Every structure is written in C-alpha cells, then in structure tokens.
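Sending over a structure as structure tokens; questions will come in a sec.
Every protein chain except one is present and positioned as in the full complex.
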Amino acid sequence: MTATKPWDQYGDYLGLDKILTAQHPRSTAAGHPAHDELLFIQFHQVYELWFKQILFELDDVITRLSGDTVDEHDMQPITTYLGRIVEIFKQTESMVDVLETMPPQSFVDFREYLGTASGFQSAQFRLIETRLGLERKQRLCVFHGEFDDNLCPASKGAIAQAETRPTLFQSLDSWLSRTPFVNLGDYTFWKEYRAAVHVMFDEKMRAAQAALLGDTLTQELEAIERGKQKFESIFDETQHAQAQKEGRWRLSWKALQAALFITIYRGEPVLQAPYAVLKNIMDIDELLARWRFRHALIVQRMVGMSMGSGGSSGYEYLMNTVTSHRIFTDVFALSTYLIPSRLLPKLPAEISGAMDYRYNKKETK
Amino acid sequence: MTATKPWDQYGDYLGLDKILTAQHPRSTAAGHPAHDELLFIQFHQVYELWFKQILFELDDVITRLSGDTVDEHDMQPITTYLGRIVEIFKQTESMVDVLETMPPQSFVDFREYLGTASGFQSAQFRLIETRLGLERKQRLCVFHGEFDDNLCPASKGAIAQAETRPTLFQSLDSWLSRTPFVNLGDYTFWKEYRAAVHVMFDEKMRAAQAALLGDTLTQELEAIERGKQKFESIFDETQHAQAQKEGRWRLSWKALQAALFITIYRGEPVLQAPYAVLKNIMDIDELLARWRFRHALIVQRMVGMSMGSGGSSGYEYLMNTVTSHRIFTDVFALSTYLIPSRLLPKLPAEISGAMDYRYNKKETK
Amino acid sequence: MTATKPWDQYGDYLGLDKILTAQHPRSTAAGHPAHDELLFIQFHQVYELWFKQILFELDDVITRLSGDTVDEHDMQPITTYLGRIVEIFKQTESMVDVLETMPPQSFVDFREYLGTASGFQSAQFRLIETRLGLERKQRLCVFHGEFDDNLCPASKGAIAQAETRPTLFQSLDSWLSRTPFVNLGDYTFWKEYRAAVHVMFDEKMRAAQAALLGDTLTQELEAIERGKQKFESIFDETQHAQAQKEGRWRLSWKALQAALFITIYRGEPVLQAPYAVLKNIMDIDELLARWRFRHALIVQRMVGMSMGSGGSSGYEYLMNTVTSHRIFTDVFALSTYLIPSRLLPKLPAEISGAMDYRYNKKETK
Partner (left out) sequence: MTATKPWDQYGDYLGLDKILTAQHPRSTAAGHPAHDELLFIQFHQVYELWFKQILFELDDVITRLSGDTVDEHDMQPITTYLGRIVEIFKQTESMVDVLETMPPQSFVDFREYLGTASGFQSAQFRLIETRLGLERKQRLCVFHGEFDDNLCPASKGAIAQAETRPTLFQSLDSWLSRTPFVNLGDYTFWKEYRAAVHVMFDEKMRAAQAALLGDTLTQELEAIERGKQKFESIFDETQHAQAQKEGRWRLSWKALQAALFITIYRGEPVLQAPYAVLKNIMDIDELLARWRFRHALIVQRMVGMSMGSGGSSGYEYLMNTVTSHRIFTDVFALSTYLIPSRLLPKLPAEISGAMDYRYNKKETK
C-alpha cells in the first residue's frame, strides 16, 4: 500500500479498477449498441453484490446458531445480521423500480445477444436458497433434469457442499428444540397450554348453547369441534409425526412447542431476542417471496409469455416458485394456534424467575 | 365561515372533529382493552381514505377516456391521475410495514370482538375492482353465493350500478381501437408488421440451417415454427376471436394492434402520452397484485391458516386472487410479440408526419 | 350493536360514515371546483390519523419509561411501540410521493380558498414535538409571539398540559441515569474507560513519533492533543456541566455515561433491549428530520419562495427547523467517543454476571 497516492486510496480500497470495468454490453460488441444493456448488466451486478453479502451474513448466523449451546451474547449479532438480510432483501425488491424504466422494446434490442445466459445460472442465488433451507426435492424444475444442471461444475460443487452443512432452517429447528423452559422441573408447557385451549373451547361451546338453537347451533358446535381437532393435531405427537411425513409440518414437534412458547411469552427477558429471531425469519421469508413475485412480474413485463432467457419457461415457472419455494411458512402457521392472552396459563414463579436477569433481586410477578 | 376563529381553520378544513373521533376499539368497550386495536382501526381508515381517492381519480380518467374522441389536452390529466393512482397503491402496499409491527398474539387479543366485520365488506375496494374492469364472473367466491352478498344493500346497489358503466378496461379498449394511424390511407400496420415478423423468422431459419445439423436442426426448426404460429395467432382475426372466446385474450383485435403499434413506435410525438398510459396501466395492475400479495402475507402472519375474520377462508382465498383477479395482463402479454428494432418496418412519411406537431415545418424522417 | 346488519359490521367498526364524509373541498363550495383539492384534504387527514397513532404509542412508552423502575418485561412493548413510530414516520415521509403528483398550478387553483388554514395549526403535530422533548425556548418562531398563538384555546391548553408531563427525552435521560451496572460495587465504568482512552492516545502518539518528523510531527501531536481534550470534556463533570449550560450537551452526565456503556457493551444480555431503544430513538430523530426536510421541499415545489399558507414564512422557516428542532442529537454524538473494540476494558466477572440470565449456571466470561 506504500506506493499508493493519497488520492487513490478510495478507488484502491473499493477495487474500482475491477468494479467499473466489468461491463461489456454484447450489443455493442455485435455492432448494434443498445442503450439499455448497460443498465441491465449493472442491475444484475448489484444483485450479485447483495447476494454475496447475504451469504456472508447467513454463514455467520448459521454458525452461531449451530453450536451445542448458543451464548446469549450471540443473540445481538444474530438479530443484527438477520435484520440486515431483511434490509438487503428490501433493496433487491425495490431496485426493480429502476429496471421497470426499461421499455420492453429496448430489451428486445439486446436480448438476442444474451445467448443462454440466464438468471437461473446465478450460483449465489441458488446457494442462498440452499443455505436458507430450500431442499432439492422441493425445487420446481424448469424442464427435465436437476435444477443445478445449468450451473458450472464449481457452482454445482458449492451447492452440493452446502447441502452437507446445516441450513438456517435446520439450525433454527435444533436451537428451538433445546429451549430449556418449555419443560423444566415439574413444568410442562404443552400440558398447561392444552388445558387453556380446552377452557377456550368450553367457553365457546357454552356461549353457542346459550345463544343459538336448532340447526344453527348444530353447525356452530360442529365448527367448534373442528377447531378443537385442529389444536389436538399439534398436541398429539403421533399426529404431528404424520403431518411431518405428509409435508404439512416441517418444524419438529419440540421446535414447534418452543416457537409457540416464545411467541406467547415474548415479554420474558430471555425470550425477547428469540422472539426477534422468529420475526426476522418471517420477514426474510416474506421478502424473499415478494422479491420472487416482483421478479416474475418484471419478466412478464419484459418478455410477456415468451420463453425466458436461457431457455427457461419464464414467467409461469417464476410465479410458481413464489409460493412453492417458501421455507419458513411453519413460523407463520404458528398463529393458527394462538388464544387470547386472558386465557393463557400464568407462568410458575420458578420458570419466569429463571428467564429473568440475575441482577434482579426480587422475584418477577 | 365567519364565526370560525383563525386557529380553528385547519381543524375545520380537515374535518378533524369527525376524523379524530371515529375510533372505537371494541376491546375497550368489552372491558379488555387491547393496545393494538387502535392501530388496526386507523390502519384500515387510512386504507379507506386512499380508496376514496383512487375511485375519484379513476372516475375522472374513465370519463375522459370514454368520450367519442379524446381531446389530446386530456392526456395530461389522464397520465397525471393514473400516475397518482400508482403512487397511492405504492402507499397501500408499503404501509403494511406498520401493521407488521403488531405481534400476532396482540391481534388475537381483540380479534374475538370483531364479530363478522371483515375486509371483504369494503365496498370501496370492491368498487375499485369493478371500475378497473374485474368482471363478476372472474371473481373467486369465498364460499357460495355472490361476492357482494356480504355488502350492505346500498353498496350492492353501487356495485350493480358501476357494472352498467364503462370500466377502465373497456374505455381503454375502445380508445385504443380508435387509434387512427394503425390504418391510414394505404398504410396497414398489421400487414407491414407481419412481413417484418416473417423476415425475422426467415433469418432465424437460415441461421439454424447454417449452424446446426441432424436432430438439433430439426428441433430448432420446430421451435422456430412454433414461434411463428404464436405470432400468426394474433395476425389472424379468426384465431384472435377464438382466443377471446376462450379467455386467452381480453383486448379486442383492433385494440391489440393499436397497443402494439404504440409500444413499438412510442417515440412518435403523438404516441408518447398513449405509451405513458399503457405503462401506467401495467404499473397499476402490478401494484394491485403486489398489494393483494402483501395483504395475503399479513393475514397469514396474523392468523396463520385460520379462517379469516368474517368467516372467509382467509390466506388461501387472498393468495388465489393475486393472479386470478388481475385485469390488464394483456398489456404485459404484448411483449411476447416484439421484434428487434433493426427489423421494424419504417413508418411511411405521411404516417409519421400526421403524428408530428403542426409547428414542425420539415417532414420528420 | 344488536341491530347492526352483518354487512354493516365493517363500515360500523371503522366509523366510515364519519371518515368518508369529512371531505369538503372549498373550491367546490366557491363554485370553482379544483380537482386536486380532494387529494390535498385526504392527504392531510391521513397525516392526522398517523399523528394520533404516534401520540398514542408515545404516551404508552413514556409512561412505562417514567416509573421509578422499569420492569424488564416492559422492554418488549417499549421497543415494539418505538419501532412502530419509526415505521409510521417512514410512511409520513414516503406518502409525500403522492402529493408530488399535484402540479403546482393545480395547487394555486384552490390555495386562495384555504384562508388562514395552515399546517402550523396542527395541534397533534405540536404535541408530538412537545412530548418527544422539543422545548418551547428551542422552537423557531414564525413571526413574533409564541409558536402556539395560532392554536385554538383547547390545543394551547393541551400543549401547556403536556409541558408539565415527562417527555420522551426526560424519561429516557432518567431511565439511563439509573442504569445500575455503570457503577456497581468497586467497578466504575468511567474510570476504566478513561484509562482505555489514554492507552489509545498513547498508542497514537508513539505511532506518530515513530513515523513523522518536524512540522508534520508537531501538527499531528497537536491534533492528537485536541482529540484527547475532546474526550476529557466528557470525563470531567465540571466541563460537562458547562457544556450543558451552553447547550452543547443536553443529556445529563450520568445518562451520557450509561448511554455510552450500553453502546459499547450492547451484546450483554441485559443491554440488548436498551441498545435497541437507543437505536429506535436515533431512527425516530432521523425520520422526523427527514420528514421535515421533505415537507420543506414539497412546500418549495408548490409555492416556491412565497409566504406559506396561513401567513407563515414557508420554505425557509421549515428548512430551518430541520436541524434546529432536532431533539436527540446527543445520542448520535455518542459515536464521537467510541474507541476500537480491541482497546475496550474487559468487564469484571461480577458485572457481566449480573447482566446475564439467572438460568445460566456458568459465569459468563
């Protein structure tokens, strides 16, 4: 660095000699320069820079979450980096506003020079999906063969290697499963919660019997019974196992209990950060879905119902991945099983005490 | 106004005595005040204010577009008001960020007091859909019966009345159909464009024959033939009529031609504003779809897979409307039929001349 | 509610009979209907709804922070509601995009009917400023007299009453001042930190002496000495008192120490939520400033350098408030006094232990 002039520090630091010389519009090379191709190139370069950042943060978070125990000090970087991924996905979504200034006719003018280059070949995006927890079997395939057939050998290898490491989904599941307060001493959250749920349904039944008659009452009682059965399906380990097998639940039974415990008692000191993690996870899942959705819409705007660049089936394929490639819908599904606060079981003093700070001499409520 | 004190002018002007006293949290009335209900109420009140504005702008635009001829001076307010609807829909989408600060457990605490109140009863939103051009037969039904069964008689009447008036889709279609330059004197755009398309496919065929052999060549030639047939289906009036009947196209044959003409020759002075209208229409269609998508996601976050408030089927229903309730996908589909600029037929001098300004003495190229 | 038809529930719940009938464009009443006045009215009604929500959340947060002790369980609602205010301010800023679709000429067409109505009369906005901690003496005055001279007696009274209650700034300051870990047993954070700062400056001095000569060295040593004095000014109670008197610091000496402690040791379990509070406070301060800035810009766009509506001095006044009405710049100023992590004093075991959770048997590092 010694020979660097003071004024070169900024450009040197940012590698601008590489960054600003990496744009080679093919329409120019082909002798039919299309004004908008530079935007198209740089737009995707910005995507790839953000993708690199997302992978970097994901790697750190997964490593911290995957240890045998997670040091509580780690909750700060974990929530910070997950929150950063949230903000980056917001950018990848909103920056499509820039690409939408390109008239479709302008895209046609350089599209023929793109050859088989396609966003489906973005190894970093595939890695993000894999590291988040998208499974190979869950992926929609564009045509025949495997999704990574159009990746280069190095990228294929990187994906294969990533598939052997813990994903965010897996590390989240095992971290949740270890939550000590769900079953501590004599306390069993699941038992307490099931009792509260029964109280809620009893209340509903009595209210229906007091207010309704005849067929209306019958229908209402049937609806209440269906609601009750829905709750029972998560209380019962066998039913949950069956649901997992059928792909209706992906979270393990233990993780599901802990996630619900955290959602309900989110105000307890030790649960505030875990609750932030669950919210971050939902935000990431939502934003990835929203980004996929906008991506599908810009493709539809630019090429209509044509085959996508690179020979993919384009808009329909992308639109299908919006819902089918989601990874953390189970965290959203938790809300199905919430009951009003006034009916929630109070935490025993020894449980809430364990979740408080040491400096607090007094027992919490 | 004479009795109004100077300092009351602002509040008087904005009707703040009504606006700021229209919040009545039911959880408070029920004796179990839930902090987040005020947000829930005001959030939906903001929605309804924006909806009123959208209806007001839509009404003006449709009126202007529906005349026998559209005064070119009207293109300024038309693009301004459509652009405003775009910005409003951006707000209705982004403001969901505020509602996402509500923990699902907090929603449960006042949800039981909402009774049958449901966003499905928003008469203004239903009117927006109808006025844009969503048809009754196109609507997904929540259960049985008609979509407007849960609207009050006055709102049902308003919808029924709106169904007798021109929609944005209809007025757009007839306005496009009247575009004079598509067939003017000896000039027939469709004939010229078809010839250019044939040149493109001949070029592709020759390139394939020069570069490929055997099965690869056969496959490529078949793909080219399929592409050609796709174009023929819009050039041929009978095929288009069939496509309309089967719901694959909604735009009339004449409107489709004009829309493609405008998309291609968007730089001609008289086409710059119409092109802006087409872009605005795509933006509105996209943003309404994005708003539906976020709405579905926040419902999933708040109630999981539960039945929605008001007895609706919730998340799945809303997610299904995202694509099935779209109205202007035909404008996006136009891009399927674009060809590179270098192959586009040049406009005859009398056509481009007619599309220029009078003050311009010289003939445009 | 018994007489309400099912379909009226939604409109009833949201008070739509009030909300949607509170728009009375004066240009229409005057016989010169201006299309854009409805937007202008509803835009400000949305502002006022969001303002009401901000006041509601602020009130809750200040109450929780103002107690003699703050229950750690309260950190969850405190950060949630502050985070919500952040999101609302983002909306009030971004919604200006909608108003920018109004051509200035359209504003002129109804501006003459606004009389003395002016945004300066928004009692709720004035209350937000006061409750956040903007002091009467700090306010720029539009002309002569007091800022609230153009508010109605009831609003003036509400402001006066708010001035007798704790503000967010005050409750933040006293809450910070009570942070127990800053001085606990033998441990005095300020002493430890001062020592670490000295080590940093010694390091810098030695590096300068090893690398530089002559005048360059002299200048560098002077710069280092200035840096050192800057730090000393916060370590020394008398100097801080003087700075407070001169308005260079607003935070009390104790609060300043605690805020720096929290910023530095933000990973300690008990400090994670307080750090989130400090970040929320900076976000709110930034977003309020950004909203003021956009508000000044839209006023400049609509009326140029004219006197604002209501006789105020318009753009310049608003632009001046952007920086002069900021309340929490002290929290930003903390960053002036940070040193690299590798130089930070390690926390004694009894301090970090007290800040951890009870369930954690092992002593944290």
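By letter and in written order, the chains are A, B and C; residue numbering begins at 1 in each of them.
Here, a contact is a pair of C-beta atoms (placed from the backbone, for glycine too) under 8 Å apart; a residue touches a chain by one contact, two chains touch by 3 or more.
Values in this document were obtained by computation on a predicted structure and should not be read as measured data.
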Touching residue (missing chain; options A:Gln91, A:Gln161 or A:Ser341): A:Gln91
Contact with the hidden chain (one of C:Leu55, C:Val70, C:Leu217 or C:Ile339): C:Ile339
Touch residues of subunit B, complete complex, unshown partner: 71-77, 79, 180-181, 266-270, 272-273, 275, 353-360, 364
Missing-partner contacts on subunit A, residue numbers: 1, 5-16, 18-24, 26, 35, 38-39, 41-42, 44-46, 48-50, 52-53, 56, 60, 77, 80, 83-84, 87-88, 90-91, 94-95, 97-98, 100-101, 103, 114-124, 150-152, 155, 310
Subunit C, residues in touch with the chain not shown (by the definition above): 32, 100, 103-105, 107-109, 112, 263-264, 266, 275, 282-283, 286, 289-290, 293-294, 297, 300-306, 319, 323, 329, 332-342
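In the analysis below, only the chains that are shown with their structure count from here on.
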Far-end chain from subunit C, centres as C-alpha averages: B
Pair of chains whose C-beta contact count is the highest in the structure: B-C
Interface sides of subunit A and subunit C: same vs different residues, half threshold: same
Mean-CA-position distance for subunit C and subunit B (Å): 39
Distance from subunit B to subunit A - Cα centre to Cα centre, in angstrom: 29
Centre distance in Å when subunit A and subunit C are each reduced to the mean of their C-alpha atoms: 31
Per-residue multi-chain contacts in subunit A, two or more chains: 266, 275
